[in-house]
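Left out: one protein chain. Kept in place: all the others.
== chain A ==
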Amino acid sequence: MPGWYYDKKELKNTPSAQDGIDYQTEMRYRKEGARFIIDTGIKMDLGYSTSATGVVYFHRFYMFHSFKQFPRYVTACCCLFLAGKVEETPKKCKDIIKTARGLLTDQKFNTFGDDPKEEVMTLERILLQTIKFDLQVEHPYAYLLKYAKCLKGDKVKLNKMVQMAWTFVNDSLCTTLALQWEPEIIAVALMYLAGKLSQFDVIDWTGRTAKHLRWWEMFVEDVTMDLLEDICHQVLDLYSQTPSQSNESPPQNQPRLNPPPSSSVARPSNGQNNPVSPDQPPPMHSSIPPPSDVPTYIYGTFTGAPPPVPGFPGFSAPPMSAPPVPPHMAAPPPGPPPNIAAPPPVFPFVNHPPPFAPPGVPPGANYYQPPNPPHRQFYPPP
């Protein structure tokens, strides 16, 4: 059985990399695709788990195909379309395409071809085969809430911390973390980060035993501080990307140089590295002028956002005395979500985590998202 986790070396040797797309660019494509899925999901009133599932499909898909072969916004729509059905929140294909059209520039929408619906439908079969019909995807959200229930301390501060961690989980979808670590570990790491930033020191927790030094040792084993910090930095790096970086023109749909040989594409994540076919020609994409479709599309809110903690020092250092907390997060949680569409959010999509025992998370059903969860606005309405 193949797994869905990859090490960093494997993440640098993707079909796109073999197709001549450099690492930074691929990460940007992944981020843009993920953001687009989330934005489309918000516009269509889909729940956070549908969008998150779609994003994970998207990341997995591009471990087997190149961004040059499959334009990212078509794939993104297809992933959201499938995730909608899997998460029992189906949306019509034509409605997804309509929403996508509203969010994309004409140039980007052109990648959908003459018959966008047909394009997405055909891709669905390819997507299903690529992700080996592994439809069920777990996300860190449920773990976040589960862990939070065990932590003791000031309720208001705890709430604030969970809210911040929830936002980090949202943002983590724009990284490849879901291809690297189990949702439990991501949840622990981002709670650790949120705890530091919101100055919530976990001193005691339910179920603590003498051998526990850290609260998360109750839930995950062998998680080192180095690993936690690596995960946190991957998320924090999103905020430090400068607008100019994100505004690079994405080359789209260049002719492929060579279809990736299946042997080098099929990369079981058992640690074996299949050598890249040596007879592959060198990448030539630098010679192709990038289309100039960029400036019209303001990339989410990452670009303008300052890093959440200016000059955030090395992680192992004790937390700074007073980390600036984004204004909307300082507002008394949880209550009815304040209208956060108005002020430019510092965190890209700040959403309000549910209270600790959300009715939408069925107890015991670790796999099932109820088809009609009580409607909860995790993403602010457009």
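Basically, contacts are C-beta pairs under 8 Å (C-beta built on N, C-alpha and C of every residue); 3 or more make two chains touch, one makes a residue touch a chain; residues count from 1.
The rule is simple: contacts and distances are computed from a predicted model.
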Report summary line: Per UniProt record, missing subunit out of "Exoribonuclease phosphorolytic domain-containing protein", "NEDD8-activating enzyme E1 regulatory subunit", "20s proteasome subunit c2" or "Protein kinase domain-containing protein" is "Protein kinase domain-containing protein"
Query - Contact residue for the chain not shown (choose from A:Val86, A:Leu104, A:Ala142 or A:Leu228) - result: A:Val86
**Report entry** Which residue of A:Asp22, A:Asp45, A:Glu124 or A:Glu182 touches the chain not shown here
**Finding:** A:Glu124
Query raised in the report: What residues on chain A make contact with the chain left out of this view?
Result: 2, 64, 68-69, 81-82, 85-86, 90, 92-93, 113, 120-122, 124-126, 128-136, 253-256, 258-259, 262, 265-266, 268, 359-360, 362-365, 367-368, 370, 372, 374
